[in-house]
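Read the structure below first, then the notes.
Complex shown without one protein chain; remaining protein chains in place.
Which chain is which? They are A, B and C, in the order written, and residues in each are numbered from 1.
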Amino acid sequence: MPIRVTVWGENVHEQNDKAVAENYPIGMHGQIAKLIGEDSNLRPTTVTLQDVDHGLTVEKLANTDVLVWWGHAAHGDVRDEIVKRVAQRVWEGMGLIVLHSGHHSKIFKRLMGTLANLHWREAGERERIWVVNPGHPIAKGLPAYFELKNEEMYGEPFSVPEPIETVFISWFQGGEVFRSGLTYRRGAGNIFYFRPGHETYPTYHDATVGKVIRNAVSWAYNAESQSRLLNSPNTPVERAVEPLIERGAKLAHHPE
Amino acid sequence: MPIRVTVWGENVHEQNDKAVAENYPIGMHGQIAKLIGEDSNLRPTTVTLQDVDHGLTVEKLANTDVLVWWGHAAHGDVRDEIVKRVAQRVWEGMGLIVLHSGHHSKIFKRLMGTLANLHWREAGERERIWVVNPGHPIAKGLPAYFELKNEEMYGEPFSVPEPIETVFISWFQGGEVFRSGLTYRRGAGNIFYFRPGHETYPTYHDATVGKVIRNAVSWAYNAESQSRLLNSPNTPVERAVEPLIERGAKLAHHPE
Amino acid sequence: MPIRVTVWGENVHEQNDKAVAENYPIGMHGQIAKLIGEDSNLRPTTVTLQDVDHGLTVEKLANTDVLVWWGHAAHGDVRDEIVKRVAQRVWEGMGLIVLHSGHHSKIFKRLMGTLANLHWREAGERERIWVVNPGHPIAKGLPAYFELKNEEMYGEPFSVPEPIETVFISWFQGGEVFRSGLTYRRGAGNIFYFRPGHETYPTYHDATVGKVIRNAVSWAYNAESQSRLLNSPNTPVERAVEPLIERGAKLAHHPE
Partner (left out) sequence: MPIRVTVWGENVHEQNDKAVAENYPIGMHGQIAKLIGEDSNLRPTTVTLQDVDHGLTVEKLANTDVLVWWGHAAHGDVRDEIVKRVAQRVWEGMGLIVLHSGHHSKIFKRLMGTLANLHWREAGERERIWVVNPGHPIAKGLPAYFELKNEEMYGEPFSVPEPIETVFISWFQGGEVFRSGLTYRRGAGNIFYFRPGHETYPTYHDATVGKVIRNAVSWAYNAESQSRLLNSPNTPVERAVEPLIERGAKLAHHPE
């Protein structure tokens, strides 16, 4: 059964910036979905900020195995209740791939527990992405490194938690480095942050970038939902797995 | 120079539950501060939910090296702006020790990026806390295990991120296990979650519990503030560390 | 294409201990292979200590995707050159599942970089294995916990490195806890340690144990070989990816 992938696009720069519109005539979300669709086991659809509930209705999320997120100009326009809804699905087990400037999206900062800051420069410089973890599924089929002729620079320190694993590290022409591929799990949901993808450059027309995103989607997919992680149930003394006799003082009104 | 420790107490059950009031006549915060003060290098003070800004004014936080948090009944009463203020200090480098039911505090959930759920039972059962990482500074001077005759049970899965290190694991009489000592860093701030401490039992009168909390405070202390992590500055092309000539398309209005 | 799984059995207690022989008439390796074969995507074969090269010839290892290891009485009889050969295949990307007393095998200690010590008791007590990481692929399809009526106790501290992820934690009737499912990667090879499996008890007749082992084998499988990790090549100045002019002093004879 194919993996149901929802690509979320902010779709703002495509409408108001000529360079971006020319670069991505079918929208960044459209182009990212096209890359994903090259794997017949992945079934991508797209939604955007402008859709009802930003396209992230309860039903759509219930039918999403992996969500891919690109945003930049309008992070603040994403409604808090939708962010909460997405977070709950991640905690249940939905995969989440956060691309480039999505590091400052509400959903990524919420799941990281940090501001996810960095320093940056838009100068079209060369980025060389090194595979530091060649045995990781997300690095499958990749060369030792790949290059993007023009990219925005993101420099360390990237204020995110120590990841489960670091997969990629970028070298920038202007002298910086950046951890460009990082894995996390929050609740049952797998999360991958992938750095490249500035809107004025043709990053999502790059074949290797496409392969990374497809690998990441396949890696993040979780066949099971773990909705029990959304609750903190009481396991009363009479249902304890070992025989137990209650003792000691009890709260008059237990708050949980 | 002593480490400035602020103990935050919810101070609700001490006022409205007889068992708790008798157990902790100087308040739970008062008793926790007393344990901390046994190390002359630690200088504890206490604040509570009922204080102005819950005691966590800008000035107080600026003068706090490590914050210790106990809450249970009134997590929802902690104002969001104060939670944000505490989170910013953690990201800058303030240490944070979260005790027991504090796992459901707004600040802990915000920093973990998860719901921090678990399953639980208030039956006064025996808890045995095993040191699984005896070389960790927080385990310094501890025996192979220590016991609490009466504790609330917290059972796995504990929906928190994979920690940097696991220091303690608890065995419960009723048949459950729990990762009882977990370390994290968010921004520059060290975080330690320590499980024991149900308000109706004399946990914070236990000498070994005191030693753990003192060890944790000393470990979490960070001499430097890293306020730069609160920003995402531009490093323009003319200040690049390597000579760089700008090229490629640029956004008309860069959002960051 | 099915995953080629080699089950390595020590095959000593099956020959000289009546309880073990009765428990595992087809050998422990035979029974473990039988469990693995319940997944049609896994193709298990067995080899034992007594075979030429302990069954781990260059050819056999070259045709092994995942190696499963059970040993206890004769760790010292495994020849060092074979251990080295297995380690090299792991570094290249072969998966390795180490079961129970295999924690003291030469190959596991070599790959962990520690003595992998613990404390233990053979009393047929009850073990309850809790899933602490329900979103991990190795926990797929498992209940919240599962029990083994009789098992050898292994108690913390287990002197292994902090794992990539902790999947299971065991509760023992006699009062101990143990991290029973731990993931590692060494070079490109995925490693999973799974605690249960004392030879006098019917552990490898348990359906849930079988499911865990099958999940672990599938998780550990790595489609690619990364033999380049076996070398430390020179990348001379004329092949540097960025133009570079050599400068500074050089060693007369570079040792690497």
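Heads up, the rule we're going with is that a residue touches a chain if its C-beta (ideal position, glycine included) is under 8 Å from a C-beta of that chain, and two chains touch if they have at least 3 such contacts.
The structure presented is a predicted model; accordingly, all values stated were derived computationally and were not measured.
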Of C:8, C:69, C:91 or C:178, the residue in touch with the unshown chain:
C:91
Among C:4, C:34, C:104 or C:140, exactly one should touch the missing chain; which is it?
C:104
Which parts of subunit A face the unshown chain closely enough to count as touching?
128, 130-134, 144, 155-158, 162, 164-166, 169-172, 175-177, 179
If the missing chain were put back, which residues of subunit B would it touch?
93, 128, 133-136, 140-141, 144-145, 164-165, 185, 187-190, 222-224, 226, 228-229, 241
Contact footprint on subunit C, counting only the chain that is left out:
13, 16-20, 23, 72-74, 91, 101, 104, 110-115, 117-125, 150, 153, 155, 157, 159, 161-162, 164, 173-176, 184-187, 199-201, 229-237, 240-242, 244, 246-256
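What we mean here is this: only the chains that are shown with their structure count from here on.
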If every chain is reduced to the average of its C-alpha atoms, which one ends up farthest from subunit C?
B
Averaging only over C-alpha atoms, locate the centres of subunit A and subunit C and give their separation in whole Å.
31
So the centre of each chain is just the mean of its C-alpha atoms; given that, what is the distance between subunit B and subunit C in Å?
36
How many Å are there between the centre of subunit A and the centre of subunit B, using C-alpha atoms for each centre?
27
Multi-chain contact residues (two or more partners), subunit B:
155, 157, 162, 164, 175-176
